[in-house]
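Pasting a structure below so you can have a look.
With one protein chain removed, the remaining protein chains of the complex are shown where they sit.
Every chain is named by a letter (A, B and C) in the order it is written, and numbering of its residues begins at 1.
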Amino acid sequence: MQYTLLILVLPLLSFIVLGLVDSKWSPKVAGTIGTLVLGIITALSYLTAWEYFSMHQVAGVYEKVIPYNIEWLRFTEFLHINLGILLDPISVMMLVVITTVSFMVNIYSLGYMVNEKGFERYYAFLSLFTFSMLGLVVATNIFQMYIFWELVGVSSYLLIGFYYTKPSAVAAAKKAFIVTRFADLGFLIGILVLSFYSKTFDFGILTSGNPSVFASTVGVSFMGVSVMSWALGLIFIGGAGKSAMFPLQIWLPDAMEGPTPVSALIHAATMVVAGVYLVARLFPLYIVYAPDVLHGIAYVGAFTSLFAAVIAVVQTDIKRVLAFSTISQIGFMMVGLGVSGNGGHEGLGYMASMFHLFTHAMFKALLFLGAGSVIHAVHSNEMNHMGGLRKYMPITNWTFLIACLAIAGIPPFSGFFSKDEILSACYEFSPYMGVTMTIIAGLTAFYMFRLYFNIFWGKEHKHEHTPHESGFAMALPLVFLATVTVFAGFIPFGHFVTSDRANYNIELDTVVASISVLVAACSIALATILYRKESAVPKKLATTFSGLHSAASHRFYIDEVYLFITKKIIFNNISKPLAWFDRHVIDASMNGMAGTTQWFSLKIKSFQSGQVQQYAYVFLLGTLAIALMVIFI
Amino acid sequence: MDYSSFLQMNEEFSLLMVMLFLLIYDIFAGEKGSKYFQPIALVLFAAHTLLNCIPRDAFSIAGGMYQYVPMQTYVKTILNIGTFIVLLQAHKFLNEDANRIKRGEFYFLTLSTLLGMYFMISSGNFLMFFIGLETASIPMATLVAFDKYNRKSAEAGAKYILSAVFASSISLFGMSLIYGSTGTLYFSDLATLITASPLTIMAFVFFSVGLFFKISLVPFHLWTPDVYEGAQTNITSYLSVISKGAAVFVLFTLLTKVFGHLVTQWQPILYGLAVVSITVANVFAIRQQNLKRFLAFSSISQAGYILLAIISGTALGMTSLVYYVLVYMFSNLAAFGVISVIENQTKKVLMSDYNGLYQTNPRLSFVMMLALFSLAGIPPFAGFFSKFFVFSAAAQQGYYVLVFIALLNTIISLYYYLLVIKAMFLNKSENPIEVVKSDFPVKLSFVICTLGILLVGLFSTIYDQIGLLSFGM
Amino acid sequence: MNFLSLFVLIPALMMMGLFLSNSRKQLLFFMTAGASLLMIFSTVLTYMYFTERAAGNAATMLFTADTVWYSAFNIHYSVGVDGISVAMLILTSIIVFTGVFASWKIDPLPKEFFLWFCLLSSGVYGFFISTDLFTMFMYYEIALIPMYLLIGIWGTGKKEYAAMKLTLMLMGGSALLLVGILGIYYASGATTMNILEIAKLHIPIEMQYYFFPLTFTGFGVLGAMFPFHTWSPDGHASAPTAVSMLHAGVLMKLGGYGCFRVAMYLMPQAAHELAWIFLILTGISVVYGAFSAIHQTDLKYINAYSSVSHCGLVLFAILMMNETSATGAILQMLSHGLTTALFFALIGMIYGRTHTRLITEMGGLMKVLPFLGVCFVIAGLGSLGLPSLSGFVAEMTIFVGSFQHTDLFHRVLTVLACSSIVITAVYILRMVGKFLLGKIQDPHHEHLTDATWFERISVVTLIFFMFALGSAPFWITNMIHESVLPVIGQLVK
Partner (left out) sequence: MELITNFLSGSVQIEAYLGLSLIMFFAGIYGFLSRKSLLMILISIELMLNAADINFVVFNRYLYPGHLEGFYFTLFTIAIAACETAVAIAIIINIYRNLNSVEVGNLDEMKE
């Protein structure tokens, strides 16, 4: 499977070429090149998937295939960063997801971005992102993953800040980068701790299940917690940063300042699930060495999910709603992983989580692209600037509806299947978890349909010019993704991706399924009542629960807390005093030495009085002093 | 008595002949002949220098009164070169109408101080030493007061003669006590007879302060800045380099050869003096505005550095000392040369006058900068090497703390040297010093100094040659 | 004399050429010719180095030559290079080369500027090829003093104060250093000042206790070690572009190089015993420099504090005393040299257009100066350790290496040092966000012109090498790694 290398190399080349030519080529050419390259690598990914899943199964277990693994940077005899390609079920699945969504977004952007300045730059960045993301998922070792992890962060920064003359975009880009960077610090330290004990970065060795790898960690603890928990916990912080888990979720809503296709690609479908992917990748370690951390992940995921869902209910910016919904859904995936066991039915959560990752990527991309289409039409992100658009934008309307149904978990759309598996896994873990997640699922259905009705139904808003359906380039991806969303649920996912890479037959837990469908249906019904026609109820509710409402619309003031920490504490109370200290203490002490010398110089100038008798006096005193000194010492 | 052995005093006789010839020539030369006075004087002196630069075997004459060791040739040659440079720099000054009549005296006095130093260096007896010392300092007083219509010059002369005589009388008293406690004045005998009795130590201290005065170490230095400021600049440079150079050499030989038994006494003395001299002089130098005073303090601190070589008391120290004097001579004479050239033409000696000098006189500023960098001990200039060797000599004997203090002081010294450089290169001035013209001899002196500063450090032969002879010390 | 001396001779010849030349064209000719020659020469040297090593030459230093200079002190003019020196020579030649292009339009007194610049560079080259303590120290000082005039005459802002401060503080460092060097020489009882020879001898441990701190601090001052770093912000901020580049890019590396080659190599026992003190100090540098940078508004100050942080990391890694972290330290020297030079070059170019360096007075420059802006972003990303740029390779090697230390204290410190990468991101992005992105604040900035061709050469060369080091580190890491081994071997012993 040597050709997999091309999947990485082509987007990189595309980035370099597009980046270097800058604006010398016409935008069309640049867009075509970018899209073409993506098309090729999408095809290659499908080929890989087909070849991998059909041919690399040994005794019912998918084997790991490593077509490339080159030593890139050697630290010590055992620790070296390799660059390579690791194919196993999850990475192959991710290849498919990433290339598909990326390809769709590339096509979509041809229509969406066509009038923007810096079209080439946009495509260059997209290529860079795709390259980094692909590199991340096929990483053969944890450090390669970290490298591409950082690259992904940077491309995200570049894309969020694409409208660099817009201060809010610049601020959002900065925020996204710094928050994730902070989390990456945890990741890095986790890697350091892990590699210190295991003496390897390689996933193959790390996840081999061989206890001798971690023999040196036995009984070693730091501050009362075992080092493996530390290592894996810290690594999870990295994942939590990228995947916008509480309390590191603050960057994601702001990241919506970027162009909408970018949000679809990076901040919905691919990059934000990197954290999930990371946990999945190291799942064998979590389950064996730090089950408590894994449970922690489940709780963090559940809380984040709930938290984001509540906020999503009150947001009015459609992209923000989608952003919070994304956070919430990633929470689902994390919960899935967190509650999972290993192997067979035990590993249901793992499988479900991956499945949800896959389906979510499709329908969330669809949602974003649909939202982009709407924004493109009405030139606004605000819900109350919309309404009644279904007449003008039928394709968008229908595809959006499909996506909403999928995310709400209505059969037979794909979201139903994956979410249902997660819920089953949760119930098996603990009933409380199951109930909580079911409620969140209900909330999801509610806010999604609130969104849907607000956009496409309700009172028509006056527009400067009549909204119209987008062109072919934008419609095609919508339709494609909608199709996938409809049918993806029927993929026998357990045959491809499971925690132990062996086959597993998914069985629908009818009780759980029916409960969740019921809850979802009720929520949808509620949303329909409230938002299909204009009504005063939502406003009333908002005023009744004004405290909760305003807290939720301010995202529970988490941003303010951060702002307080960064601005007030770090900037004003650490950095500023330090800068002051540097100038007025350290530097002043250096200057003080010079000043003292000068002062001393001034003080002793009277010795040089010009009086020759005084000179002789000093002379004599000097002589006597020397004589006394020598005789008596 | 065989007087022919006296003829072995080559240097002294040769110098004496030059002096006498010039004296007679100056008296009897007519209008026409006096035109050639300076060229002839310079050529003769150069010839004298060249003739006497080859070391001979050690000998001792007049019953040990006069002792020659080969190293002295180098020291005398260095003094000769220095004097030669000073004479070159004084060329223009002496050609001025007001001074033309006095130039015979100038030469005679200068050379007689040099002769005194010769004797001082080669002396093997305190009498000889004392005569040499006084021969070196009494004419110096007249030189300092050379410009007799200048109040400053007169004042400087008075200060110099009074201080000098005061110092030499204390020194003489010390000598008398040494004589009293040992019964001899010969260095060779003293070396064995001296014991560390309180009287001897007292005598030694009294005696040595006379030399400390000449080297102008703190606290015996107070006359230095005033005299340097008041004297005509060429004489100042002579005073700062030649007379000091001779004195440090003599101090070293006396301490090691005569007072070797008192080593435990004089090492702490020198230690303290070095620290005090370097520090106090540096601290004073920071504030100086008059460049001559400024260089006076600088030369005091340089003397402190030289003590580091003396304190080691080793052959290495000796070599380093002579080398240091050589380098110091080039650097200091270059600096004083620039000052004198400018002062002669414009009467400006303040640091603020030097603002923007580089715009009008790039060459002079360049020479000045080289000189100051060399004095500050910046590579690749010779001063760096000499400083390093001196420190090295002290460190070899374990004086790390002293070296450290000295090095910290180099920072202060670098600061004030940079102040001058700043004035010349960085500062802008409304009315900078006009373009200064200098005649050929002055230019020649700058060339010699510059070459000295640039090359002495890079060519190790010079040091090695000095080193070859220092083992006899 | 062997061919390595050319590194010193070429600048010397350049100086002569400059001295004789009298038109601007000639000046530039001599400078570019000389600088390119140096660059070619360092490439050739690298090539030769690799072939020698490939041929199995396992000597510590290659191409050694030894001429007695001052026999009384056993001072030899001895040269030789190992992987570390070669790396440093490459760095120096890159920066000298780009520095020349960055100062194409220097005014006034171009001739004098280039003369001092040459002297400075010859000092740096000489330092890296020397294996003799004395010549090393001599070159070290040669490199220091031209700074005064370079900053004082051609600088900006509080240039006289800054120049004086920089010179005096660095001289203070060299004062400590000289005592240390003399101590090493005499305490070891060596009959040579050659480092390699002294390393074979044993310096009594109680002597090491005195001289190790002196030597390390002496070099540390130049490496901007806390609390002796304050010359760096003022000095760099006031210096003209090329000088900032050379100084921050190369001269500060003399500190790290010296610490490693002299202090640690020759006094391993004391290094072991006393490392913790300096680890704390350098650890403070790393975090403190980064935090201080956040609050600055002057571009050059930001970068200067960032240098404090990054150079602190160099010393920090050296003190961890294992081969990986030491390799990382050398890589960090290279990486920081390139990055910071690029920064200073760009800041200088931007300042030349906007006449301000305060980020509060600029904004949206990306729009009018796209080339410079993009390069600035690249420099920023390099500085904050983006993979594929040099900073990442260096920092990761350091962190991984340092974390391999078996002692918990060292690992905790490593974690603290790691945190600097976040703070770095903060100030870099703040800086970029404030003055490159956003809206144009000053209407005068609307009509600025982008980089000229000679500026582009300078910038592109630096970026090229940043990528070369960051994307394909293996070509140089092996070279460095094997050269680090002798020193580490000494330390482990």
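As a convention for this text, a residue touches a chain if its C-beta (ideal position, glycine included) is under 8 Å from a C-beta of that chain, and two chains touch if they have at least 3 such contacts.
Small disclaimer: the values here were computed from a predicted structure and weren't measured.
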Report task. Using the contact definition given at the top, list the shown chains touched by the missing chain. Result -> A, B
Report summary line: Among the options B:145, B:235 or B:407, the absent chain makes contact with B:145
Query raised in the report: Which residue, B:46, B:62 or B:127, contacts the hidden chain when the whole complex is considered?
Result: B:127
Report task. Consider the whole complex, including the chain that is not shown, and state which of B:16, B:53 or B:158 touches that chain. Result -> B:158
**Report entry** Selected residue (touches chain absent from view) among B:8, B:176 or B:465
**Finding:** B:176
Query raised in the report: Hey, which chain A residues sit against the chain that's not shown?
Result: 605-606, 608-613, 616-617, 620
**Report entry** For chain B, residues in touch with the removed chain
**Finding:** 126-127, 130-131, 134, 138, 141-142, 145, 148-152, 154-159, 161-162, 165-166, 169-170, 172-173, 175-177, 179-180, 183-185, 225-226, 229-230, 287, 293
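Assume only the chains that are shown with their structure count from here on.
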Report summary line: Here the gap between chain A and chain B, centre to centre from mean Cα coordinates and rounded to Å, is 77
Query raised in the report: Hey, how far is the Cα centre of chain B from the one of chain C, in Å?
Result: 42
Report task. Express in whole angstrom the distance between the two chain centres, defined as the mean CA positions of chain A and chain C. Result -> 37
**Report entry** Contacts with two or more other chains, residues of chain B listed in rising order
**Finding:** 415
Report summary line: Within chain C, the set of residues that touch 2 or more other chains is 168
Query - chain C residues touching chain B - in the complex, by the definition given at the top - result: 68-73, 75, 134, 137-139, 141-142, 145, 148-149, 152-153, 159-160, 164, 167-168, 171-172, 175-176, 178-179, 182-183, 185-186, 210
Query raised in the report: Which positions of chain B touch chain A when the two form their complex?
Result: 158-159, 162-163, 166-167, 170, 198, 201-202, 205-206, 209, 213, 218-220, 222-223, 225-226, 265, 268-269, 272-273, 280, 283-284, 286-287, 412, 415
**Report entry** Residues of chain B touching chain C in the complex
**Finding:** 316, 319, 373, 378-380, 384-385, 388-389, 391-392, 395-396, 398, 400, 403-404, 407-408, 410-411, 414-415, 418, 421-422, 425-426, 460, 463-464, 467
